[in-house]
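There's a structure below that I have some questions on.
Yeah, one chain of the complex is gone here, protein chain that is, but the others are all in their spots.
Labels run A and B following the written order; every chain starts at residue 1.
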Amino acid sequence: MEIKKGLYYTEENEWVRVEGNKAYIGITDYAQDALGDIVYIELPDVGDTLKAGDAFSVVESVKAASDVFLPVSGTVIEINEELEDSPELINEDPYGSWIIAVDLLDVTELDELMDAEAYEEFSSQEN
Amino acid sequence: MRDYNKLIFEISREGRKAYSLPKCDVDTLPVDELIPEKYLSSTPTNMPEVSEVDIVRHYTNLSSKNYGVDTGFYPLGSCTMKYNPKINEVVASYDGFRNIHPLQPEETVQGALEVMYELQKALGEITGMSEVSLQPAAGAHGELTGLMIMKAYHRERGEDTKRTKIIVPDSAHGTNPASASVLGYEVVEIESDKNGDVNVEKLKEAMGDDIAGMMLTNPSTLGLFEPNVNEICDIVHAAGGLMYYDGANANAILGVTRPGDMGFDIIHLNLHKTFSTPHGGGGPGSGPVGVSEELAKFLPTPTVEKHGDVYTLNYSKPSSIGKVKGFYGHFGVCVRAYAYILSMGAEGLENVSANAVINANYLMQALKGTYKLPIDRLCKHEFVLGGIENDNGITTLDIAKRLIDYGYYPPTVYFPLTIHEAMMIEPTETESVETLDAFISAMLKIAEEAESTPELLKEAPHNTPVRRVDEVSAARNPIIKYT
Partner (left out) sequence: MHRYIPNTEADLTCMLDRLGLSSIDELFRDIPRELLLENGLDLPEALSEQELISKMMGLSKKNSGVNELTCFLGAGAYDHFIPVVVGELVSRSEFYTSYTPYQPEISQGTLQAIFEYQTMICNLTGMDSTNASMYDGPTACAEAARMAVDSTRRNTIAVSRTVNPEVRKVLDTYMDLCGFKIVEIGMDNGATDISQLEEQLNDDLAAVVVQSPNFFGIIEDMNAVGELLSGSKTLFISYVNPISLAVLKKPGEYGADIAVGEGQSLGNSLNFGGPYVGFLATTKKLMRKMPGRIVGQTTDVDGKRAFVLTLQAREQHIRRSKASSNICSNQGLNALASAIYMATMGESGLKEVATQCMQKAHYAQKKLTENGVYKPLFDRPFFMEFAVTSAVDPSSVNRDLLEAGILGGYQLSREYDEYTNGLLLCVTEKRTKAEIDKLVDCMLETAAKEGRGMA
């Protein structure tokens, strides 16, 4: 399983890439593999303000539907519309296929998340 | 003709027709004089245009691509695919049942009301419940109706806003949590213990004055009778909750024990499972709901009542939850179920359970050495295997698909979720020991093939009208109509 350096990770297998006050969020290689062929993704609306821990998206495979939780609070400023037509991009390139970008409300929340090493450690135990 | 592969739209030819109607014998006016043009459609309906022979051949060919109980053994766990007696189809088609309008004056439908009344009474006796409504259209609809009654009960006591949680065991059918959450309940899942029973200690911990009730299937989806059912009912009742009985597996207990006697307050039955009415390729089913005396006032309206020799529909029940479906439920299905109960009698129903249970145990014992049996104890009407030990990556799905090659409908697979590689087998009482023996041979042969020729399983089925289908592209780019 690929775990990319320089990203933040959650125990629910989401990743966060921070650029200034903007955070891109997606699901990890482990998550996409566990789900199998992704057939659909439900995206939130731009402008929605959500709290850390809120489910902001649902990723569906043929046999499963999985909520994606927001690792950090923020206002949705971009959604990856390409995924609406080609959800398989998440399978093909999980770290390249961000789902949403949020404007961070509280950067200190990032401190609660794992870095690549910690996530690797977590994965080897949990997953 | 198993290669027939035409859509009805593809055999359509303009101008062809399969119908005949009498001439319109009244004075007619141009349509736009009757109805203003702005209300009239300007587009065609694009219905196929075919001859009567085309229709008959098309649907006959389609039917030959289907597998039904009449085709062969259908051990689909939790679905009770028993034989659907032909006489039931015949009686349901009697003119006096099939061709009566739901709003006819009651004096013209006394026979229909009598069927409903007598069926309610019989189902009440079979389940030990005080009153029964036939209105719900299916099992899931029965659950919804039952939980609505639960909610109405708590509301009357001023506790509905406080009691927001429904307890469901983790082995429950997905419909249970879905029904609860449709009504706004929060679902609390209770883990099963290692024997597959409800973990009573965990249940006690979950109790509180926020519990509206608990939904329990007994025998459970693992085919096991819940030994602590009395205690479970007591625990939930003591906390002020109600007990809901999911009757999906009632085939195991007819004439043996009754949910009413176990302590349940609300139940539903599936007439299409336990009472032999056909599944129809997905419906119509029927999911009557039964309740204790205390809850009878909440049942949907209208209720069927008998006053002297006259049957009536009662619409004025002030505490009723109201209507959950148009008219009175699936009357046509009820007629079949009533005919079934009459043809079985009390003793026949007891034999149903005895044979359903012995058939399931017989299969379980024969298969358990070869296939994994995660919970090995006396089962009721069904049991759950956990796939097969092998080094070739053979999954439950492969076994299921290979069974098709041997002429069987596969068991329910990957359910319940609590069993890895689950394969849930329910033979029902309408199968003979020879059928079971033949199925056992096929299963054992498949287990051998899993070792010797795994590709036979991986690529199965081989001789079906279509082979394994691409579900991923179906879901990614849905094509749900012909264009």
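Basically, contacts are C-beta pairs under 8 Å (C-beta built on N, C-alpha and C of every residue); 3 or more make two chains touch, one makes a residue touch a chain.
Computed from a predicted model, the values in this text were never measured in an experiment.
When the full complex is taken into account, the listed residue touching the unshown chain is B:429, out of B:131, B:265, B:382 or B:429.
Contact with the omitted chain, checked across B:122, B:269 or B:295, is made by B:122.
Of B:377, B:420 or B:445, it is B:377 that touches the chain left out of the display. The set of chain A residues touching the chain not shown comprises 39-40, 42, 60-65, 67.
Heads up, the rule we're going with is that only the chains that are shown with their structure count from here on.
Separation between the centroids of chain A and chain B, computed from CA atoms only, is 38 Å. Listed in rising order, the residues of chain A touching chain B in the complex are 37, 39-40, 60, 62-63, 87-88.
Residues of chain B touching chain A in their complex: 414, 471-472, 475-476.
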